[in-house]
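Shown here: the complex without one of its protein chains, the others still in place.
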Amino acid sequence: MATETAPAPTETDGAHDHPAHLEHHFVSSKQQFDSAKLGMWVFLITEVLLFSGMFVAYAVFRQWNPEVFVAASNTLDQMWGTINTVVLLTSSLTVALSIHYIKQDKVKQCVYYLLSTLGLAGVFMVIKYIEYTAKFEHGIYPGAAFDPHGAHYEHLAGMAAAPQFFSIYFVMTGIHGLHVVIGMLVIGAIAFMAWRGSFSSEWYTPVELTGLYWHLVDIVWIFLFPLLYLI
Amino acid sequence: MSTTTQDAPVEDEAHHDEETNYLNHDTGIWSWLATKDHKRIGILYCISLAVVFLAAGILALFMRAELSAPGETIMGNETYNQVFTMHGILMVFLFLVPSIPAILGNFVLPMQIGAKDVAFPKLNLASWYVYMAGAILTIAALLTGGVDTGWTFYTPYSSTTGGGVLWMTAAIFVAGFASIFTGLNFIVTVHKMRAPGMTWNRLPLFIWGIYATSIVQVLATPVIGITMVLLILEQTMQIGIFDPALGGDPVLFQHFFWFYSHPAVYIMILPAFGILSELIATFSRSRIFGYRAIALSSVAIAMLGFLVWGHHMFVSGQSAISSIVFSLITYLIGIPSGIKVFNWVATLYKGSIWLQTPMLYALSFLFLFTIGGFTGIMVGVLAVDVQLHDTYYVVSHFHYVMMGGSVVALLGGMHYWWPKITGRMYNETLGKIAAGLVFVGFNLTFFPQLVLGSRGMPRRYANYAERFAGLHELSTYGSWVLGAGLFLILGYALWSLAYGEEAPANPWGATTLEWTNVAAIPDHHNFKRTPLVTRGPYDFHLADEVFGGGDGEALGDDVPRIPEPAPSAPTEDDTAASASA
Amino acid sequence: MAHDGPHIVPKSVLLRVFGGLIVLTILTVAVAYVPLGPLGVPVAIGIAAVKASLVVLFFMHLKYDNPVNALTFTIGTIFVIVFVAITLLDTAFRGDLGNVNQRTVQEIQAEQERAEQRNEALPADSLRIAPADYPDQERGASMSTEGGS
Partner (left out) sequence: MGDFWLPEAASTMAPEVDSLFNFVTVVSTILLVGVVAAMLWFVYRYRRQDPGERPAPVEESKLLEISWIVIPTILVLLVFNWGFKSFIKQKTVPPDAYEIRVQARQWSWTFEYPNGVTSDTMYVPANEPVKTTMSSSNVLHSFFVPAFRVKQDVLPNRYSSVWFEATKKGTYDVFCTEYCGLDHSEMDAAVKVVSRERFDQWLKESATPTDIPLPRLGEQLYSQQGCQGCHSLDGSDMVGPTWQGLYGKTGHEMADGSTVTVDENYLRTSILQSGDKIVQGYQNVMPSYSNLSEREVAGLVAFIKEQSDQEPPQN
């Protein structure tokens, strides 16, 4: 390749600054942003397929034991479920607003809405904790420890597939809750970075990607809520 | 920034080309362990996978030794069960699934599309570390009592048996992420990082193969992840999803498992298709016949591959209606594979065929994969599968596809890209001898197993009836020949690293960018300038740079061809336009 | 790169979408109290799908985004449906040709116990596939029906 060492034409180079966030192997900020976003979408569908396994388990056991699933579902607290749905939907709105503002360089509002999201996620987890402990008190555990007692739950003891319902319930909401916790950590970090002024309308990729992740967590709950609590 | 040259420090350039390359621009163990260079990550993967392949291969030789005669020969049932389980798990999850994408995909893909790196280099490195974490968990499983469930982990045996099953399922869960990271990276890279002029129709078929693979990796791997999580919960908390004693359904586990593991077969074979297209085109110096058919059939196979998992379950107790549907779709997927074979053979027609070692592997592949395909049709026939399921016929069938297909293609690809990876040539004579040994040894090992299986020899048997003894013995002899061939390859590969002849930039006269526009040993940033692509990947008649000026002047095999790279990209607008295409 | 700034979803749109989501949430809870019979599940999933689409299209910006991202997400969704649907194709028709019993042994035994309690004979077809009426402890009990003339 000795013949190819002539310096490259540099006519456009001088006119172009090299933003700090641009990694060397990308040609432009747009390419980097588009790549990151496509990467995130691809990651999101892996998440969707991860949850799909549990939806399949739910569908199969529900189809085999529809009455048991209805009976078991009725022991879940619809009020807490509905409140949590509203909480998560609101947190989705706040995260969307934080992206809305960072695109306009309004860093303060962005941080404010990110922190709101964090707070709502915290509320969601607290409610989840209340629900879990209420179940544990009555011997509703996943798996072998399943031993329902108490007036509201006793009738589950003799039902063939009731343990399956609650196993699926705990696994689904547990893995979903794990995603909420991870989301909280990420949102916290992003809020901190935003507060430090790391983001602007020029570069806000991490905020955007975190938002996408958070919306997916919301979408999963949108399906979990009716399946587990309502029908 | 518009051109790529600005990354290469101008003052260095005079020395740069001769002396620094991706191997020596930075040294020390840390420069490798912290590298974000796709080429170095490819090599890290190559070393790890070679160790795994060696371990799993030695286990296979032990299995064949045990089976050389009926009764107990060198190990008891318990050991044998652990050995075949480890062979399967190592080969499938830790070798075949990552193999071609992680080694050759990592090394070649960015160069072939004219990119400086994959889209997410850090994620790429993370993929290797996650893979290594999976490997360590596998070792933990061995230390905690080993695993004897078979690589399929069928419940309730896997959820009730002790030993290292818990660690092993965790290992597979973790290793899955390595696979997801690689696939995600490649999808984005192919979409967003192509050089100007590198349209979808000009992508080399290796890229198409890897791209289709990546789709499967991304869509299927999460399901094995959740399956393993549920299995772990079944073991630890008895959640009763898969264990029939607790009201679960063991057949449901098989659905979960095969929803990943059947597409995983395509994770293993699609990149092999890609390699084969490169080899056939380069060594017959002709345009791939039916480029579009091969490219699109890869994607079609990737998608259809998700609809056929139940053909592993014809006798499992699933409903007959699903068996019938799965069987029908299985046939439809056989057709794109057949089209590929016909197209490759047609590519040879009126070519200029050069029988170097990689081409010998390509021709072996055509033979072995065709047998693998036809036996696949056989086991897809509903009524016949009832006889053949879980016998040596199936064992032989998937070895014809996985070993005769994927591994042979990988060997061909490793020989083909060896000069580019190491900058050295391997010994051609030894290469041909080894290719011959692998071919003969493979058939001697696995053809008898086809006959054994159709005669009713069940798989996963440590011991067998006297009437199967002759063919088993033959198969064991074959495994020695195959092993000898593979060890010979290992030997001359190591020899070549130290003493091999220095390789020219384009020893095969290939036309894809990694040969024409990259130095003999690639630069750290791959290209001096981002290339501008003006022709298809196999347009040998247009590829003047391959022939040193296009005057048709005859060059000796030993004369290094001087590549004249395609021109560099003129403006950033073109780059951006193509990148966002 | 001279592009004309990022696309910004107007605040009004975000708020309207949020309003829609809340309304749909109330709707789905309300519908749960209406006895819809077999339609209950599809209606609930339908409402959830509409809500999810709203989130994907507006909150996640997919309506304005690169079509490749939309394609990616669509393919992911399709494969979830494939996974659920084809698995149900097995579990819903398990035992369709009689080579596997549709019901588990537990279920059959539970039914037998109920039948014994009611002092009734079992349906003939469950006897046919589950001959649990000659368990080990009563060996030879049914000999007269088999060997007798």
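We call the chains A, B and C, going by the order they appear; numbering starts again at 1 in every chain.
One rule holds in what follows: contacts are C-beta pairs under 8 Å (C-beta built on N, C-alpha and C of every residue); 3 or more make two chains touch, one makes a residue touch a chain.
Computed from a predicted model, the values in this text were never measured in an experiment.
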Visible chains in contact with the missing one: B, C
Of B:Ser68, B:Ser261, B:Ser284 or B:Asn506, the residue in touch with the unshown chain: B:Ser284
Contacting the left-out chain in the complete assembly, out of B:Leu382, B:Leu474 or B:Leu490: B:Leu382
One chain is left out of this view; which of B:Trp32, B:Tyr154, B:Tyr477 or B:Trp495 touches it in the full complex? B:Tyr154
Missing-chain contact, candidates B:Thr391, B:Asn427, B:Ser479 or B:Thr530, resolves to B:Thr391
In the full complex, which bits of subunit B touch the chain not displayed? Write them out. 77-78, 81, 148-150, 152, 154-157, 160-161, 244-245, 247, 250-251, 284-287, 289-290, 293, 315-317, 320, 323-324, 327-328, 331-332, 334-335, 338-339, 341-343, 345-346, 348-355, 363, 366-367, 370-371, 374-375, 377-378, 381-387, 389-391, 451, 454-456, 458-465, 539-541, 547, 552-557
Contact residues on subunit C toward the hidden chain run 97-101, 103-106, 108, 128-131, 134, 136, 138-144, 146-149
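Everything below uses one rule, namely that only the chains that are shown with their structure count from here on.
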If you average the CA atoms of subunit A and of subunit C, how far apart do the two points sit, in angstrom? 23
Distance between subunit A and subunit B based on Cα centroids, please, to the nearest Å. 33
State, to the nearest whole Å, the distance from the C-alpha centre of subunit B to the C-alpha centre of subunit C. 36
Listing for subunit B: what residues touch at least two other chains? 191, 219, 223, 247, 249, 252, 255, 572, 576, 580
Indicate the residues of subunit C shared as contacts by at least two other chains. 1, 66, 68, 75-76, 79, 83, 87, 91-92, 106
Which stretch or stretches of subunit B touch subunit C in the complex? 191, 215, 219, 223, 244, 247, 249, 251-252, 255, 259, 306-307, 309-310, 313, 317-322, 325, 572, 576, 580
Show me the residue ranges of subunit A that touch subunit C in the complex, using the header's touch definition. 28-30, 34, 37-38, 41-42, 44-45, 48-49, 52-53, 55-56, 59-60, 63-64, 78, 82, 85-86, 89-90, 92-93, 95-97, 100, 103-104, 160, 201, 204, 211-212, 215-216, 218-219, 222-223, 225-227, 230-231
Inside the complex, what are the residues of subunit A that reach subunit B? 1-5, 7-10, 12-13, 16, 18, 22-28, 30-31, 34-35, 38-39, 42-43, 45-54, 56-57, 60-61, 142-145, 160-161, 163-164, 167-168, 171, 175
